[in-house]
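The complex is shown incomplete by one protein chain, all other protein chains being positioned as in the whole.
Then we have chain A:
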Amino acid sequence: MTQAEIKLCSLLLQEHFGEIVEKIGVHLIRTGSQPLRVIAHDTGTSLDQVKKALCVLIQHNLVIYQVHKRGVVEYEAQCSRVLRMLRYPRYIYTAKTLYSDTGELIVEELLLNGKMTMSAVVKKVADRLTETMEDGKTMDYAEVSNTFVRLADTHFVQRCPFVPATENSDPGPPPPAPTLVINEKDMYLVPKLSLIGKGKRRRSSDEDATGEPKAKRPKHTADNKEPIPDDGIYWQANLDRFHQHFRDQGIVSAVANRMDQIFRSLPVGYNISKQVLDQYLTLLADDPLEFVGKSGDSGGGMYVINLHKALGSLATATLESVVQERFGSRCARIFRLVLQKKHLEQKQVEDFAMIPAKEAKDMLYKMLSENFISLQEIPKTPDHAPSRTFYLYTVNILSAARMLLHRCYKSIANLIERRQFETKENKRLLEKSQRVEAIIASMQATGAEEAQLQEIEEMITAPERQQLETLKRNVNKLDASEIQVDETIFLLESYIESTMKRQ
């Protein structure tokens, strides 16, 4: 794990779980697998705190445990999983586009809580949806269940490994930690539950909750008394499946862009017919993007999507785009040139790009120093004398992608730090504004007059409002940038992973 990744994990853990969890988490990421007491000793934290932190981390699938010999349990952190926290909003939004609000909330609850039973999720989501509905309307458990089942069927949520049912024939003491198991066919198996009920609003009495005889407790439903039908069967979000979806989306949109370009060069006003479709596919197959390959001619030929090539193209496009935005369009032209021709000498670059030598040199060195381009030596003579060696510029996509990925991690860490700094700077003002809001809210609830409300609002002066506006704008910008950079991270990681698999 690079320093940049560790730094980013630290910021994410701290923002979402607090400093104690951050300390333990980062320690484990740095040192690898360790038992409980060693963690406590090395971090100088009390045993209690370490236990709490580990529970939270395990609950959220960020730390796993293993029983080693002599009954010692060791804990190991999953750095890459921590980094996924950046992507939570994207997962939730995807669920929304595919399965609307119900799906969105199901995935959100699972991500916020790490693991949950289906009954707990359904109940919680039904309650949340009911809150947003008109008075008197409630969300039925059955509807939420249905969406849950659909999410399971399409593999967006999956079962967590569970404690295997042991026979009582084992006479020894229970192991210090269970070994959880799951096999493929069980992973998306939804337990047969008959969840009957409707969501409840937070404030209302239990009159509108039909079928629920426990009407005494106003705030918490008494389901602690009821046996949970799917006890021990926990579910989690299946991040890999979401990633698949993102990949497909990325490829589809890249192709769509390409199709647009092709569209524009075709005559206007025609209906899509079989021949035209065939033409399109041929065009795509011949297209330098190489997303679609033709395999065989039987039955008109089969078109396959070359995933690795597609990812490579996306990664390359990203690199090109970065070069363009950082160094300008002439630099980008040189970059694309070297990419296309694979290896070029200094002179050739100048000639092909039609850029004066001095400028070309300058640009090449800039890109070289930032590792977008590399120099390859081809000796002419066995003694590798420099005066008799070819120096060729080339783009090594894999290493450039790695370099860019590393920069992305650093960027996000910077963005988060800046956002925290901005917020800290304005802490006093933020607190004041929150206080005022709270007061206004409570006054509104008691039916205060407009004039009184205005007076309270005026406690925040106009320049202060301005400051708050600016702060909000900046924080939004920083947040949006984080989201944007994570998209790039996803692309690059997918490409690197796909390349490593083939080696």
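FYI, a contact is a pair of C-beta atoms (placed from the backbone, for glycine too) under 8 Å apart; a residue touches a chain by one contact, two chains touch by 3 or more; residues count from 1.
As a working rule, contacts and distances are computed from a predicted model.
Enquirer: Determine which name in "MTMR6 protein", "Adaptor related protein complex 5 subunit sigma 1", "Isopropylmalate dehydrogenase-like domain-containing protein" or "DNA-directed RNA polymerase III subunit" the UniProt entry assigns to the undisplayed chain of the complex.
Expert: Hidden chain, UniProt protein name: "DNA-directed RNA polymerase III subunit".
Enquirer: Using the definition of touch stated at the top, determine which of A:185, A:427 or A:502 touches the missing chain.
Expert: In the full complex, the listed residue that touches the missing chain is A:427.
Enquirer: For the chain that's not shown, point to the residue among A:100, A:376, A:452 or A:466 touching it.
Expert: The missing chain is touched by A:452.
Enquirer: Please pick, from A:17, A:235 or A:372, the residue that touches the omitted chain in the full complex.
Expert: Once the missing chain is taken into account, the touching residue is A:17.
Enquirer: In the full complex, which residues of chain A touch the absent chain?
Expert: 15-21, 49, 52-53, 56, 59-60, 88-90, 92-93, 96, 108, 111-114, 325-328, 346, 357, 361, 364, 386-387, 389, 391, 423, 427-428, 430-431, 434-435, 437-439, 441-443, 445-449, 451-452, 455-456, 459, 471-472, 475-477, 479-484
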